[in-house]
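Excluded from the complex is one protein chain; the other protein chains are retained at their positions.
Note that the chains take the letters A and B in the order they are written out, and that residue 1 is the start of every chain.
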Amino acid sequence: MKSGVVETPKMVQGGRLGSQVFPLLPFFAFTGYFLIWPVLAVTLRSLRGNDGEWTLSNYTPLLHGSYLHAFITSIKLSLVTSIIGSLLGALFAYVVVRYAKGRFGAVLDSISAVFANSGGVPLAFMFIAAFGTEGLVTRVLKTLGWDIYAGHFTIFSFTGVVMVYSFFQIPLMFLVFKPAIAGLRKEWMEASTNLGATQVTYWRRVAIPMLMPSFIGAFFLLFAGGFSAYATARALTVGTVPLVPIIIGTLVDGNVVSDQQNLGDALAVGMIIVAGIAMVGYVWAQKRAAKWRQS
Amino acid sequence: MAAIMKISPFKWILIGASAFLSILIFIFPLFAAATYSFRGEAGKGRSLANYRWLLEQEGFYPNLFTSLKLAVLAGILSLILMVPTMVFLNLKAQRFKPLIDFLCILPLIIPVVSLAIGAQVAMPEFVQNSEYELVFFFVIIALPYTYRAIDTSLQTVQLKTLVEASRSLGASWLATILRVIVPAIRSGILGALFLSFALGIGEYTITSLLHWETFPTWTVVAAQQNILGAIAISVFSFIGAIALLTAVSLLSRRGTKQTSITSEGEGVLL
Partner (left out) sequence: MRKQFIIGVVAAALAAASLVATSSVSTAAGTDFSKCQNLKACGGMDALVKAAQKEGKLNVITLPRDWANYGEAMDLFSKAFGIKITDDNPDGSSAYEIQTVKTAPASKVPDAVDVGITYGLDNTNLFTPYKVANWADITSDYKDPAGRWYGDYAGVMALSYDTSIPKAPKAFSDLKDPAYKNMLAIGGDPSGAQEALMSVFAATVASGGTADSVQPGIDWFKSLKTSGNFVTALANGQNFLAGAYKVSFSWSFNGPGAVTTAAKAGKTVKYIIPTDAVIKGTPYVMAIPFNAPHPAAARLWTEFLYSQNNGKTSMTVGSTKGMTGSKIFSSIMGGQNIWILGGALPITFDAMVAKKTNVTAPEGYGIPKGVKVITPTVAQQDAAKTLLKAQWPAIAGN
């Protein structure tokens, strides 16, 4: 017979630290060895100068000039693409959960998983083949009388990169957020209607708050992904849209500058710090949203 | 009745808009690339020559097999690592959630190049001598996705209630996880599995920086002097991966029955 003690959240968090950590050890061990240790190696290297001395000098360039500009552009690009990706991805997830039959949903899941992992030169080529100056769609529109390249539009620009990023941001959102929408129970809608609420009210007071934590989590994932992606942007803009990961690639894995790896490492650590700051906002937003939830 | 009739135009607007945007963003680019892949000899005419060329290359099947093998292992290891961890995290160790969440986002933030270089410096020789080291790194790189997918699913079930009910009925922890929780978060698990697998099949950067040859790195070399062949490879990889995942997904649907307690997506809102 159970002891009759109900595990409330307060009691859970008051439990012994040891018993909480122990089952998490495999995870910590795994990530500690394969993730933290390499990251630590990079961080330590970023704190060393060219002659091996300890120094913060690799970090000073980050605060101004072209590196600061790159951080700002990277953040801008991630924000824009993750907003678009999360809104459209959520929309698609809703449409599919609501209206699609089982088998079709399975196909869409597979497609999303593959699209979410696409990028680089192949992805850039696909969009150039469709929307470039001699792209399929461009040519069709031209015969219909609309020359999209007559004005300022070009796929080889910040705007173009945003378009292309949608190809992997939207499916990622779709795949990761769909379970949340699927988890909205029919019974809640019925209950809320029975209590006299309109559909709008249901959405506003019940569904959206329920979905918020997952939405914010998925949004953050898209932001992080957009932040570190670079091969696609590079293929479309050859550096005219400055992004931090591109610069890191040049310094750490390039053909021109041989002795600035430590600066590249500092930039990588800089990216982690930016993500850490964004993380604070994310945790705060999650906590607020979670107030609506019952455990 | 009136309420239901009001829904219809709304429904078609939503579906129409979604379909239109999907075609614009996804179908057109893929289709445009595919038209190049069907070009014949010296770019003239239409043929399957580029796909035949791909399949005829020595190294196609061995490298494809290597990638499939590593990707499957990565998928399985991801689940073994993450499902128990996430269940426990959400059940009893919520104070660690922000930390683990951040750890799981880290692989996405830190550029793969930096991670690979750190790995080369940090890993001992015996690890670096086996291609299976890639499985571990694939799992790491997949962490952001597997964490999110499983977490989102876990948020939708009454985890504590399920566990309490199952345990009080006498089930062990293993049975609880396998027979109660896993079916409840099936969609998150499948999402995590698919994402890890798709990532493992297509991963290029860490593989090449650690000097291994898998399908993606082999294709880049094989198609060096064959532009149409390279395009055919990308299109083939897309379609192939989609077909494979769909087959897995459809096959896994056959054997499961959805009970009303743990069902999701069957009878949903509105």
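Everything that follows uses one rule, which is that a residue touches a chain if its C-beta (ideal position, glycine included) is under 8 Å from a C-beta of that chain, and two chains touch if they have at least 3 such contacts.
The model shown is predicted, which means the values in this text are computed figures rather than measured ones.
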Of B:121, B:178 or B:247, the one touching the omitted chain in the full complex: B:121
Residue touching the undisplayed chain, where the options are A:90, A:108 or A:129: A:129
Full-complex contact with the absent chain, from B:39, B:92, B:160 or B:186: B:39
Residue of B:99, B:178 or B:221 in touch with the missing chain, whole complex considered: B:221
Touch residues of chain B, complete complex, unshown partner: 36, 39, 42-44, 117, 120-121, 125, 128-129, 208-209, 211, 217, 220-221, 224-228, 230-231
Hidden partner chain, residues of chain A it touches: 65-66, 69, 73, 121-122, 124-125, 128-129, 132-135, 149, 154, 156-158, 234-242, 246-247, 249-259, 261
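By definition in this document, only the chains that are shown with their structure count from here on.
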Separation of chain A from chain B, taking each centre as the mean of its C-alpha atoms, in whole Å: 15
Sites on chain A touched by chain B in the complex: 2, 7, 9, 12-13, 15, 19-21, 23-24, 26-27, 30-31, 34-42, 88, 91-92, 94-95, 97-99, 102-103, 105-107, 109-111, 113-118, 120, 122-123, 125-127, 129-131, 135-137, 163, 166-167, 170, 172, 175-186, 188-189, 199, 207, 213-214, 217-218, 220-221, 224-225, 227-228, 230, 245, 248-249, 252-253, 264-265, 268, 271-272, 274-276, 279, 283, 293, 295
Touching residues (chain side chain B, partner chain A) in the complex: 3, 11, 14-15, 17-18, 21-22, 25-26, 28-33, 35-36, 81-82, 84-85, 88-89, 91-96, 98, 100-103, 105-119, 121-123, 136-137, 139-140, 143-145, 148-149, 151-153, 155-157, 159-160, 164, 168, 185, 187-188, 190-191, 194-195, 197-199, 202, 204, 209, 231, 234, 238, 241-246, 248-250, 253, 264-265, 267-270
